[in-house]
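Heads up, one of the protein chains got dropped from this complex, but the rest are sitting where they should.
When the chains are written out, they are named A and B in that same order, and each has its own residue count from 1.
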Amino acid sequence: MKGTRTSLSQIDTIVGSLLMILALVASSFIVIIAAFITIRGILPFITDNNGLGSVNVLQFLTDTVWLRGTTFLSTAYGAGFVIINTLYIAFLTVLMSFPIGVLTALFIAKVAPRPIAATMRTIIELLASIPSIVFGLVGVGLFLPVIYGIARSMGYSSGGGSSVIATVFVLSLMSIPTITAVAEVSIRQVDESLEQASLALGASPTQTRFKITLLAAKSGIFSGAILAVGRSLGEATAVALVSGNARSGPSFGLFETTATITSTLLQGLKETNGIDYDIRFSLGILLMVVILTTNLGLNFIKRKVGNVHG
Amino acid sequence: MEKVIETQELSLNYGDFNALSNVNLPIYRNKVTALIGPSGCGKSTFLRCLNRMNDLIDNVKVDGIIRFNGEPVQGVGVDVIELRKKVGMVFQKPNPFPMSIFDNVAYGPRQQGIKDKATLKGIVEKALKQAALYNEVKDRMTESATRLSGGQQQRLCIARALAMEPEVLLMDEPTSALDPMATQRIEELIEELKKDYTIVIVTHSMQQAARISDNTAFFLLGEIIEFGQTSEIFANPRDKRTEDYITGRFG
Partner (left out) sequence: MVKRKVRLSEILLNSSVFLSTTLSALALGLIFFYVIREGTTLLNWELFTGNYHSRNYIAEFQDEQLQNYDMPDLSKVENVYPVDRFGIVLQEDIDLAGNGVVRVYYVHPDSPFNKMISKEVGTEEVDLDVGMIFQRISYVNHPTSLSRGGAQKFATELSDPQREVYELFFSDLGGGIKGSIITTIYLIFMTLIIAVPFGVLTAIYFNEFAPSNWITKTMRSFIETLTGVPSIIYGLLGITVFVPLTVRFTPAVNSNLIAGALTLSVIILPTIIRTTEESLRVVPDDHRAASLALGANKTQTTFKVVLPQASPGIITATFLGIGRVIGESAALIFVLGAAIKDTVNIYEPSTSLAVHIWSMMTDEPANIALSSTIAILILAIVLVINLSVKIGVKLLTRKGM
């Protein structure tokens, strides 16, 4: 009897340790990702790339042309414009999708009768579950011809419609469900007595929704926006299909072709070695740094804004 | 004595549940009317009928007549927003909006379209003074209202209601979430406010009702068992059930 008892608890120790090893592996992936990409991404800057010379860090971070010189013969890479494009597009995307997403959430949580709210919620869930390649496909097939036509009628030449605005449209479609889903939850969590207090003060339901409900839910709404920004920054295939993959920039005009970190990453895939391949890991570092700093920055703002009257 | 509000044969159902039945109650001007009774007796529901906050709940059916200054408050033609401007409300838990002290008090007037800074400042100061909060917050008007203490928050909520210059102030257990000191400040304030306003207060505390109210209505299972002058009700309750409740035999 005593023997079984010890062996049973011994089993517990063994199983616990085995499970812990799995958990450690699972939690180490983020470290592995960061480490491997950082190491591979730094190599082009510190090695001589088989005699081509090392990539200049400063030029890489600031230059406005992706590659000066001939591919595989030059190391004059520049991603400064790509960084600016990426942030610019993410900013425009939030500008466009944030109001739509939040107001849709407000409709679902506060305005719509129950069956309509449920339907809308399902629509948003479905929109969220559509793979990004499908957004890219619809962007190419539906948006590009329209944008091309508009651009031409306004006297701009655009690369078949591939443009900043097309990228922003596609990313906005992808961001709306993220923003709506998170905002809806936080709107529903708003203390009802706040809304009642506002109504009791003679404010109309509409005034209450906009002045009190949204205000009280702002922290959660902001979190949704941060998530959406993260997704916009990291989205690759859909962007690559509609951005035009410009090789220089930055592109601020809405009808100009553009390139983001991710779309540039997807270029030049045919090669499997050499500097043009390795430089993608450097872009990988850039992408992670941009996402991380944007996230930290936005979270800092969120805390600041949230603290004022939180 | 002038009746500000009067209900006749007021009944209210939540779906199948009968929350109020045949309530007849007058609310007299510049008096404090206390509504007492055990939990779930309908006193809060009754209070919420007076500014039609029950409209917000699904499946509510109200029968009977409620008159405010002689005019019916139920029905399609009545502007509920106008009613709520005249009949202010203070809630159980202090619920300042997540904005500055000034903005909290100015919220109501602003929603009515008042934008002029000087006017708003005047309204806010007056309301805060009436709520006996002005001296404590006059130097920190732009600070977040959520940083005030619980008692201050509740007085802010009262000031917020007063800024609309209502005739009637409905208070739904306004001190139940406060400590004794803060409660005392609010009770003093109520005493002060009844000079200018008519107050209807729901309270769980017999002592509070006895201390501050002029008239008391005792609710039980959605009905008014007894209504009269507070001194009368507490000294000589006519109904056995009132006596049982007041003396703490149930509830």
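One rule holds for everything that comes next: a contact is a pair of C-beta atoms (placed from the backbone, for glycine too) under 8 Å apart; a residue touches a chain by one contact, two chains touch by 3 or more.
Please read all numbers here as calculations on a predicted model, not as lab measurements.
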{"item": "Which residue of A:I147, A:A246 or A:L265 touches the chain not shown here", "value": "A:L265"}
{"item": "Sole residue of A:I83, A:A236, A:A259 or A:I275 that reaches the chain not shown, by the stated touch rule", "value": "A:A236"}
{"item": "Full-complex contact with the absent chain, from A:N56, A:S204, A:S219 or A:S248", "value": "A:S204"}
{"item": "Contact residue for the chain not shown (choose from A:G53, A:G69, A:G141 or A:G297)", "value": "A:G141"}
{"item": "Absent-chain interface as seen on subunit A, which is shown", "value": "8-9, 11-12, 15-16, 19-20, 22-33, 36-37, 40, 99-104, 106-108, 111-112, 120, 122-127, 129-138, 140-142, 173, 176-177, 180, 204, 206-207, 209-210, 230-231, 233-237, 241, 262, 265-266, 269, 280-281, 284, 287-288, 291, 295"}
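Simple rule for what comes next: only the chains that are shown with their structure count from here on.
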{"item": "Sites on subunit A touched by subunit B in the complex", "value": "191, 193-194, 196-204, 207, 211-212, 215-216, 218, 308-310"}
{"item": "Residue ranges of subunit B touching subunit A (in the complex, touch as defined)", "value": "51, 53, 56, 81-82, 84-85, 88-89, 91-93, 95, 97-100, 107-108, 111-112, 144-146, 157, 160-161, 164, 170"}
